[in-house]
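Here you go, one structure.
Here the complex is missing a single protein chain, while all its other protein chains stay put.
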Amino acid sequence: MRGADYLLKRTLFALVTVFVAVTLNFVLFRALPGDAVSNLSHVPHATPALRLALQKEFGLDKPMWEQYLLYLKELSRGNLGVSFATQQPVWSQLRSKLANTIPMVALGTAVAIIIGIGTGVLSAWRRGTVTDHISTNTAIAFYAFPTQWLGLMLLILFAGVLPSVGMHDPFIVGAGFWASKLDALKHMVLPAATLALTLYGEFTLVVRSSMLETMGEDYVLTARAKGMKSWTIVRTHALRNAMLPTTTLIALSLGYVVAGTILIETVFSWPGVGQSVYNSVINRDYPMLQGAFLVLTLSVVFFNFVADLLYFRLDPRISA
Amino acid sequence: MTEALLDVRDLHVWFDLPHGAELHAVQGVSFSLEPGDRLGLVGESGCGKTTTILAVMGLLPPSASVAGQVILNGQDIMLGAEQTVRPHRWKDIAMVFQGAMNALNPVKTVGSQIVEPMVLHEVAEGAAAKTRAGELLELVGIPAASAARFPHEFSGGMRQRAAIAMALACEPKLLLADEPTTALDVMVQAQILDLLIRLTDDLGLTMLLVTHDLPVVAQVCERAAVMYAGRIAETGPMDTLFHDPRHPYTRLLFAATPDLYGEGDVVSIPGSPPRLDHRIEGCAFRDRCDKAFERCVAETPALLEVAGGHRAACHLNDLNGEGAA
Partner (left out) sequence: MSAIANEPGIVADAPRKRSRGGLVWDVIKGRPSAAVGAVIMGIFLFIAIFAGVIAPYSVHTQVGPVYGVPSAQHWLGLDDGGIDMVSLLLQGARVSLIVGFAAAFVATVVGGGVGMIAGYFGGKPESVLMRITDYFLVIPDVPLMIVIATLWGPSLSHVIFVIGLLLWTTTARIIRAQVKSVRERVYVKRARAMGASHWRIVFRHVLPQIAPLLVANVVLTVAVAIFDETALAFLGLSDPTAVSWGSIIEHAFLRQAISTGAWWAIVPPGICVALVIMGCYLVGQAIEDALNPRLKVAHLSVRGFRLRPLVGMDKDTL
């Protein structure tokens, strides 16, 4: 099969990165000095039975390497410990939070990609003109504005017009399925819009520069020599080729998506993983922080891997 | 006398340079091609030969300005710039670029790139187009099944053949080849040149071959035009140019080509071509010419007829000062 080598290499890389992240997680939270941190069983207001159970599960009285192995074992079972704040298992909480984060992030990122590609192509097409300068500098500006500030700006601008807090209107009781979905969607507009605005700038710049690169390639001249119109060439040749480095660079911006999510969910009190991070920082809820960090990191590794697969699909030259 | 297929008259091309300056890359070039001709356009790199053939197809950037006529089958296709040139691309005039490595899009199959112009110019479509693409590949010596492959899977020589097959997709009358063999090794070069000769004979193509490599021209073309500093220095049958060159540049150019048997010294031409971003007074070659005299400094030589079909732009042919176009 074509590129079996490449696929194997990238899968291996993803797995090792997961391993590094997991180990990092362990080292940061357990191997560092400080009793409050390393002792997962110090859940405030916990029953002695719970404390004992945690001690046993995570081997908190055993040597570090044994703890590490136990940590891995519990991880594979989905046990991330118990939240200091709620006395509930970390994973079950994070799971529902993740279900809230994903639609909002997906919407925001999709919009950012669409706007980014559109403006990037436009800027490259009209390189050097006023359109290009305006488009490029606007992209740089939105890229430069702090995400949380953009969120606050949108809040100020649309206060009263669009909901600004949380995911649901607490006063809608007993509403039908579609009504509550619509309500969630309305609440999703501002956070997703903030994410889109903060992300799109980088995409614009990347698409623009890879389009410019592509437009100078010889096969574009060949296409022109064949009698194709410029815009057709952009659509069928240049854009297709410019998508290759664009995919890679979008993958590299995943870290930015995560950072943005944390900040946005804090501003809008969106009940997702990002907000969990914020709350666990405020409350010094270490198991929750640890769990959220792991979830976020693993998501990024996963989507990076997806991007690798996508690149493989797009570029026939990759075989090893 | 048959009507010329391509008649280029007094072609000029300027390129904009920063700070309002201009590069006069092509300075009044004229030549014509009858059906079935194989004309070589020869010269050092930078002499304007590539720009000339790109101009024939109108493949110039927005920084370029053009003057002159490009008459294809009696019609000046340069009259309306891009608008009038574009309909003739690939259908009447097709081009094989130098370094076909990059002339083919790496993410599309070779076959699809041959089919593309067929569909565009409504020569064929669908399954018929695919079949025809396969036939073209066979014609240039590549198995038809490789149409499904990507350019990076081909060797350099095969890619160039594929580029030639692609150029023939819409059955053009005129084929422009820009250094088609420069990036290839010698054995492959010979094969490609043979292929070009065979195709032009079998298919009744007319060819304009641009190269700096004299042996290549000698092998393929019956006539040649030697360019220097944006102008034509001399033009005529290959034999005549070799045995009776009437321009010092032509003479030195042939002398600079090493003989296969190593006989005779390789003579290099001292100096380098002049910059084309300001006007040159007199003959552009005078600084490097071994036979230059006072008139060469003051007056630019016109391209004058020396014998039937043999013209040269050198005052040495016109010592009586008569001049004749």
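By letter and in written order, the chains are A and B; residue numbering begins at 1 in each of them.
Basically, a contact is a pair of C-beta atoms (placed from the backbone, for glycine too) under 8 Å apart; a residue touches a chain by one contact, two chains touch by 3 or more.
Small disclaimer: the values here were computed from a predicted structure and weren't measured.
J.: From the list B:3, B:239 or B:277, which touches the chain that is not on show?
T.: B:277
J.: Touching the absent chain in the whole complex: find that residue among B:54, B:110 or B:221.
T.: Of all options in B:54, B:110 or B:221, contact with the hidden chain holds for B:54.
J.: So that we can see where the missing chain sits, which residues of subunit B does it touch?
T.: Answer for subunit B: residues 10, 12, 14-15, 17, 23, 25, 27-28, 45-46, 48, 50-51, 54, 58-68, 78, 81-82, 97-99, 178, 275-277, 300, 302 touch the chain left out.
J.: Need a quick check: the contact residues on subunit A for the chain that isn't drawn.
T.: With respect to the unshown chain, the touching residues of subunit A are 13, 16-17, 20-21, 24, 28-29, 32, 34, 37, 125-127, 140-141, 143-150, 152-153, 155-156, 159, 212-213, 215-218, 220-221, 224, 230, 233-234, 238, 252, 254-255, 258-259, 262-263, 266-267, 277-278, 281-282, 284, 289-290, 292-293, 296-297, 300-301, 304.
Here, only the chains that are shown with their structure count from here on.
J.: Could you put a whole-Å number on the gap between the CA centroids of subunit A and subunit B?
T.: 54
J.: Tell me, which parts of subunit A touch subunit B in their complex?
T.: Per the touch definition, subunit A meets subunit B at residues 217-219, 221-229, 237, 240-241, 244, 314-317.
J.: Please output the residues of subunit B touching subunit A within their complex, sorted ascending.
T.: 57, 59, 86-91, 94-95, 97, 99, 102-108, 116-117, 120-121, 150, 152
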